[in-house]
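Okay, structure first, notes after.
This part shows subunit A:
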Amino acid sequence: MNEVELLNWARGPGLAYATVFMVFGLTLRVLEILSLGRPKEYAKVRSSGVKEGFRTIIRRNLPEKHCWKYITATYIFHVGLFVVIFFFIPHTQLFKDVFGVFWDGWPNYIIDFFTILSIATMMYVLIQRRVNPARRILSRPSDYFVWLVTFLPLVTGYMAFHRIGPDYTLMLAMHILSVELLMVMLPVTKLVHAVTFAMARYYNGSNAGRKGVKV
Partner candidate 1 sequence: MNLIDIPVKAMETPTGMASALLAELNDHLHNLLKKGETHVIDLLSLPLNEADINELADLLGVGEVKATIKSIGSSSIRETAYSGIWWITHYGDDEKVLSELIEVTQVPEILVTHMDEVRHSAQVMASSLAGQEKVI
Partner candidate 2 sequence: MTEERVDKAETLGGSLISNGVSRRTFLKFCSTVASAMALPPAAAKAMAEKLSQATRQSVIWLSFQECTGCTESITRSHKPTLESLIFDFISLDYHHTLQAASGDAAEHAREEAQKKHKGKYILIVDGAIPVKDGGVYSTIAGITNLQMLQDVAKDAMAIVSVGTCAAYGGLPKANPNPTGAVAVSDIVKDKPIINIPGCPPIPVVMTGVLAHVLTFGIPELDSHGRPMAFFGDSIHDRCYRRPFYDKGQFAKGFDDEGARKGWCLFEVGCKGPTTHNACATVKWNNGTSFPIQSGHGCIGCSEPDFWDAGSFYKPLSTGSMNMEGWATGALAAGAAVGVASGLLNSNTKSKAEAKHEPVTLEDMGAKNE
């Protein structure tokens, strides 16, 4: 298979399979989690838990004092990823094509800035995982895998846009394929937090609130 066939596959069947798998998987997981509901309360319910739920969503977004550098770095790459994924003009064309919704993209130099920022902060976060003993113990192979799956599209995309590497067609194919891997991994790994983080935090917070725990 040469680079042209690879690109044609990535833009054709590959993209279709990945999109279908991702949308199917995410819908399934979200609905399954929602339909599980709460366990029966055997103790006296102290509060509706709504306030605590929303508080937790916000509170867990705030950096803790003892690890503010790490948390800030993760923030930067999350914001960077969001900007790069949703506001690079060629990407907006893809969302328009697949989902029929369109918004204006941002100039390339802004996207370029956020790409470099995301790559740098992701590297920092990876190094911290290895350097900090607590984080190293907590890290499982899947954490590194998930990091790699997120990192590859950024690097290949940057390389393709700037014509780095042997051949643009090959780089573009690699970029699209790496994104397809990310799409497929999204529902089946902890990457699913992209769509579940708010409801998971709400659940934990409101659960604590109902039991009378201050959050």
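The working rule: a contact is a pair of C-beta atoms (placed from the backbone, for glycine too) under 8 Å apart; a residue touches a chain by one contact, two chains touch by 3 or more; residues count from 1.
Regarding selection, all candidates are chains of the complex that A comes from, given by their letters.
Here the structure is a predicted model, which is why all the values come from computation and not from measurement.
Engineer: If you had to name the candidate from 1 or 2 that touches subunit A in this complex, which would it be?
Structural biologist: 2
Engineer: In the complex, go through subunit A and note every residue touching candidate 2.
Structural biologist: 2, 4-5, 7-8, 11-13, 15-16, 19-32, 34-37, 39-40, 42, 89-91, 93-94, 96-99, 105-108, 163, 168-169, 172
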